[in-house]
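Here you go, one structure.
For this depiction, one protein chain was excluded, whereas all remaining protein chains were kept in their positions.
This part shows chain A:
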Amino acid sequence: MDLNKKYTPQTWPDHPETATLEGKNKFVGFWLLLAAETVTFASLFATYLALKDKGPSGMEFTASGLFELPLVFAMTMILLTSSLTSVYAMYHMKNHNFKAMQAWLGITVLLGLVFLGLEIYEFNHYVHLGFGYTNSAFSSAFYTLVGTHGAHVLFGLSWFIALMLRNAKRGLNMYNAPKFYLAALYWHFIDVVWVFIFTVVYLMGVIG
C-alpha cells in the first residue's frame, strides 16, 4: 500500500474502509469483536438484574430511592448527539474531506468528555451520599456495569484523540480510513449500550 498516493474526492472509493484486504479483515474482525462485547455486557446486565436492590439487611440505598432522571437524561442526550456527530465525521471521511471529518470528530470527543465528566460527577455524588462500591451486592453490580461502560467511553475517546493527532498532518489515506471507521463504529456501540443502561438501570430503577 502506498501511503503517499494522493486521493481526490473523485478517486476516493465509496467504501474506503473495505477497499483493501486489510480494511475488509478489520471490518469483519471488528464486528465480531462487537459480538463478543455484546455478550460481555449481556453478562453484566444479567448480573445487575439478579443483584438489583440486593444487600445486607437494613440496606439504605435501593434503585428507586437513589436514581434521579434529569442528569442521566442529559447524559443520554449528549451521548446520542455525539453518535450523530460521529456519523457526520464518517460522512466527510467517505467524501475525502479530511478537515470536516477532524472537526466533527473534535465535536464528538468534546461531547464524550462532557458525558464522562457528568458520569464521574454522578458517581462522586452517590459516594458522598454513602453509596460506595463495597456497600452491597447492588452497589457492586451497579458500579461495575456502569463503570465498565465508562471505561469503554474513556477508551473510545483515547482512540479518537490518538487517531486525530497521529493523522493530523498527513490526511486521509487507505491505511487510516478503516481505523477512523472502526473507531466510529466502536462509538456507536458504546452509545447503544448506554441506551440499554438508561433503560434497564435508570428508567426501570426509578419505576422500582
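Quick notes on this one:
Just so it is clear, contacts are C-beta pairs under 8 Å (C-beta built on N, C-alpha and C of every residue); 3 or more make two chains touch, one makes a residue touch a chain; residues count from 1.
Throughout what follows, contacts and distances are computed from a predicted model.
A single chain of the complex does not appear, and UniProt lists its protein name as "Cytochrome c oxidase subunit 1", one of "Cd(2+)-exporting ATPase", "Cytochrome c oxidase subunit 1", "2Fe-2S iron-sulfur cluster binding domain-containing protein" or "ABC transporter permease". Among A:Leu69, A:Leu129 or A:Ala162, only A:Ala162 touches the chain left out of the display. Contact with the undisplayed chain is limited, among A:Tyr88, A:Tyr133 or A:Phe196, to A:Tyr133. For chain A, the residues in touch with the chain missing from this view are 1, 3, 21, 24-25, 28-29, 32-33, 35-37, 39-40, 43-44, 46-47, 50-51, 54-56, 59, 133-141, 144, 162, 166, 175.
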